[in-house]
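Yeah, one chain of the complex is gone here, protein chain that is, but the others are all in their spots.
All chains are identified by letter, namely A and B, in their written order; residue positions are counted from 1 within each chain.
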Amino acid sequence: MAAPVSERDQLAYISNQAADARVNLEFESEGMTLNMGPQHPATHGTLRILAKLDGERVISCEPMPGYMHRGYEKLCEVRTYPQVTTLVNRIDWLGSFANEVPWILAAEKLMGIEAPPRAQHIRTILFELSRIGNIALFLGDLGIQLGGITVGFYAFRDREHVLNQVEAVTGGRFHPNFDRIGGLKDDLPKGWIAETKAAMVKVQKFCDQVEDLLIGNEIFQARTRGIGIIPPHVAESYGLSGANARGSGIDWDLRRDNCPPGLVYDKCDWTVWTHPDGDSFSRSWIRLQETREAAKIVDQLLDTIPSGAIMAKVPRIIKVPEGEAYVATENPLGEMGYYLVSKGDLNPFRVKIRSASFNNISIVPWLCKGVYVPDVISILASLYFILGDIDR
Amino acid sequence: MPKKPQIPGKGMFIGLGVTFKEMVNTLKPDSKGGGPVTVQYPHEKEEPAPRSRGVITLFEENCTSCMLCARECPDWCIYIEAHKYLAPPRREGGKPRQKNALDRFSIDFSLCMYCGICVEVCPFDALFWSPEYEYSEFDIKNLLHEKERLGEWFETVPDFEPYEAGSEQKVKKVPG
Partner (left out) sequence: MSVSPFGVLGSAPVLAGLDPPYWAATLIKVGVVAVLVPTTALILGIVFLFKVMSWMQSRLGPQEAGPKGLLQLLADGAKFIQKQDIIPDAADRFVFKVAPMVVLISTFLLYVIIPAGPSVVVESLDTGVFFALAMSSVSVIGILMAGWGSANKFALMSGIRAAGQLIAYELPMVLAVVGVVIQAGTMNLNGIIAAQADFKLFGVVPFPLFLLTQFPMFLVFLAAAQAELTQPPFDMPVAESELVGGYQVEYSGFRFLFFFMGEFATAFAFAALASVLFLGGWSLPFVASNSDLYTSTAFWLIGPAVLFTKIMLVSFLIFWFRFTYPRFREDQLQKVCWKYLIPTCLVWVSFTAIAKVVW
């Protein structure tokens, strides 16, 4: 008969087995599960990416959004129209004015109100300014994700000029809350046009700096050329929009092709940039060119602001008549649309927000099969999403 | 299409030049157009724009306790208590008028999202924006500003600016 095993020995044996099991579990040769968890510098916020790795290659990759869901569509059902305008700022918080525009245009479509030309003009200017603010940060973030931190600082520094101009008009840097059904809340303060023109000069200089420091850099090109190639038919089937689609060669820009009434893009001279490659580099390059275009558009529009009223005649208490309307605009992140269903009340009956980033990251599992882990970072940086936009 | 750098390594050289130029620029004195972008808070402070949404102030004389601001606030952070009283008639032999007297008007800035709907909606111009932003507290209950504190901010309200050429808006006046 064997000697009785003491409790202490038993516990030691069990813990040794457990330790071994833990080691074996982690290093099974079929792959390692890496959780690029909600807190991670590369995921622009609280996005969880569950990746199965084989060494450094990704076998499968699954983004798990939802950590930032705030229940926007339900919130909109219990808020009045001016209150919803305030809330809507916070979906894509980097280009906040851009979120208000399709919402207000949808409500105006249902009410049958058209904003006066001066308001439409200034609305477009602020829309493009928010585009510059958003994409300038993207360019900086691209550098930071890939290791060139200096570009990030330059981006924040030069974005300040745009934010200061937005603050001078609306009072808020990040959440302007300026668009109203029928026009804008207030008119431009004296001297704003000249200051904004100076700010656009600085933005152009920043774009040149980014081109010299990042886009033209051989290391950056080695990290992004040929990485994350999206063929055009795949881009269309996943519903990509904005610079991601144009990076694959799809020539589609809602500002030119399906511009809703209320924005004045047809009154200025600008180009739509596309790139046939479909890789991370092309998406980044297109965004740089879009920033330059936006600065050009703002410059042209600032010279031709018509005089007139800033607000149409709108009742004090806004009740949108019954009906449904869908308005989509070319937001900095892609196509953003609001499907507004109204039953004639003070509150909307249902608001469905079509956000660009949700569709943009739906391609990540398909795209990240078989790439290296650093390439996942480069792909995420170039697809560019904002968590508030994905999760709403 | 972007130009590929002709000499291998040329892009890297240009990049080095950018950072070096930036460093030289930061070290140049302010008088020559250089200098860092840092504003050394709290020793130096930036001037916010006059329309900047810093804090809400109350001009109590104009307030009639109509409760529109409290109703329209998306966060319900305005607390108003008022009572009705009979004011003496305007002329001899007239009816006594029913008026509202404001007992309590407080804004909870820990909830406020600085949207400005209350200021916009007030029909009697009793609420104004002020660009003051330095009112952080150590205790969250001190962020509930009562009537007196809201009135104290009123001195910091700047005059409304004139508009750009071509505008048809009339410049509003700050009372008092």
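One rule holds in what follows: a contact is a pair of C-beta atoms (placed from the backbone, for glycine too) under 8 Å apart; a residue touches a chain by one contact, two chains touch by 3 or more.
The model shown is predicted, which means the values in this text are computed figures rather than measured ones.
Visitor: Which residue among A:Leu146, A:Leu254, A:Val320 or A:Val364 touches the omitted chain?
Guide: A:Leu146
Visitor: Looking at B:Gly15, B:Pro48 or B:Gly116, which residue reaches the missing chain?
Guide: Considering all chains, including the one not shown, the answer is B:Gly15.
Visitor: From the list B:Pro36, B:Pro123 or B:Pro162, pick the residue that touches the absent chain.
Guide: Answering carefully, the residue with contact to the hidden chain is B:Pro36.
Visitor: Using the document's definition of touch, tell me which of A:Arg79, A:Arg131, A:Arg223 or A:Lys296 contacts the absent chain.
Guide: If we include the chain that is not displayed, A:Arg223 is the one touching it.
Visitor: Can you list where chain B touches the absent chain?
Guide: Touch set of chain B with respect to the missing chain: 12, 15-16, 18-20, 22-23, 25-27, 36-38, 40.
Visitor: Need a quick check: the contact residues on chain A for the chain that isn't drawn.
Guide: Touch with the absent chain occurs at residues 22, 26, 32, 34, 40-42, 56, 143-150, 153-154, 157, 213-214, 217, 219-220, 222-223, 372-375, 377.
Heads up, the rule we're going with is that only the chains that are shown with their structure count from here on.
Visitor: Between chain A and chain B, what is the separation of their C-alpha centroids in Å?
Guide: Spacing between the chain centres: roughly 27 Å.
Visitor: Flag every residue of chain A that touches chain B in the complex, lowest number first.
Guide: 79-80, 82-83, 86-87, 118, 150, 154, 157, 160, 164, 167-172, 175, 177, 185-193, 209, 212-219, 221, 275, 285, 305-310
Visitor: Going by the contact rule at the top, pick out the chain B residues touching chain A in the complex.
Guide: 1-2, 5, 8-9, 11-12, 14-15, 17-19, 22, 37, 48-53, 72, 74, 113-117, 120-121, 129, 161-169
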